[in-house]
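What you see is the complex with one protein chain gone and the rest in place.
Up next, chain A:
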Amino acid sequence: MSNHAFHLEEDDLIQYALGTLKDTQLTQFTAHISLCNVCRGRLAQYRTDLAVFGAVQPPSSLPDGARERFLARLNNPAPSPSALEKIRTRSRAYLFSKAFRHWMDTPAPLLILSGALAIALTFVGYDDLSHIHQLRQMQPEINRFERESSKFQELEDFLRGTNAQDATLRRGINTNKEPEGHVLYSAVNGRLVFTATNMPGPPPGKTYELWVLPANGGNPIPAGTFTPDLQGSAAIVFPEIPANVQASSFGVTVEDQGGSNTPTLPIYMSGQ
């Protein structure tokens, strides 16, 4: 969509494509790109330019025996510990805590966005092929949103707004690997955005379902089903729920595929 007040600068898009932005900028720009088809298109073009630039670099001759070492690994599922592996192992603990800190420091609307992005942008890293299939399954939902671009504007306004109810759904003690859900909800117009992280896959044939629990004690209102991606991320954007329902809390249950009209206990996670 193009009805944005501003677009990203060329140089920022280039740095975005290169992956050289600092965390704060990265989050801000990611938010814009997730909502702006124009900048997404420009970014894709820069990625192509850079990919091609890489592909025309002159090849180097391999170290002696590299071909044999590679072919020997084709049928050897357990790789010998390489220098690379050692670096990875050493740094793992740090990356963990860094991701956690980043999560804690990010203001809520941006958190929501970066979560929704896992779906909106459909691709986690160029080289993470294991995710492609799973993420593509979510594409129809996003396409629906892109077609209804007025809704995109509405989503952006909603995420910027401050009068929405803000709930964090947790399961037990919150460490950074615990499942966690986040709801932004505006009762006046029945608008809701939900994102979740660290969710395990549901049991076979089952799905997760989000519920709004009305403050007046009425029946729980279904607010959409979701299946997390391989990284445990999921999002529900603007499910169909009636307006003017004050919520006392929100909950997630495990239901049969396709969802249910009444929640099945136990509540998997909840928050208010």
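As a convention for this text, a residue touches a chain if its C-beta (ideal position, glycine included) is under 8 Å from a C-beta of that chain, and two chains touch if they have at least 3 such contacts; residues count from 1.
Throughout what follows, contacts and distances are computed from a predicted model.
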Original post:
Which name from "(Fe-S)-binding protein", "Sigma-70 family RNA polymerase sigma factor", "Glycolate oxidase" or "Urease accessory protein UreF" does UniProt give the chain that's left off?
Top reply: "Sigma-70 family RNA polymerase sigma factor"
**OP:** From the listed residues A:58, A:204, A:217 or A:258, report the one that touches the chain absent from this view.
**Re:** A:58
**OP:** Spell out the interface residues on chain A facing the chain that's missing from view.
**Re:** 10-11, 14-15, 18-23, 26, 30, 33, 40, 43-63, 66-67, 69-71, 73-74, 79, 82-85, 87-88, 90-91, 94-95, 98-99, 102, 114, 117-118, 121-130, 132
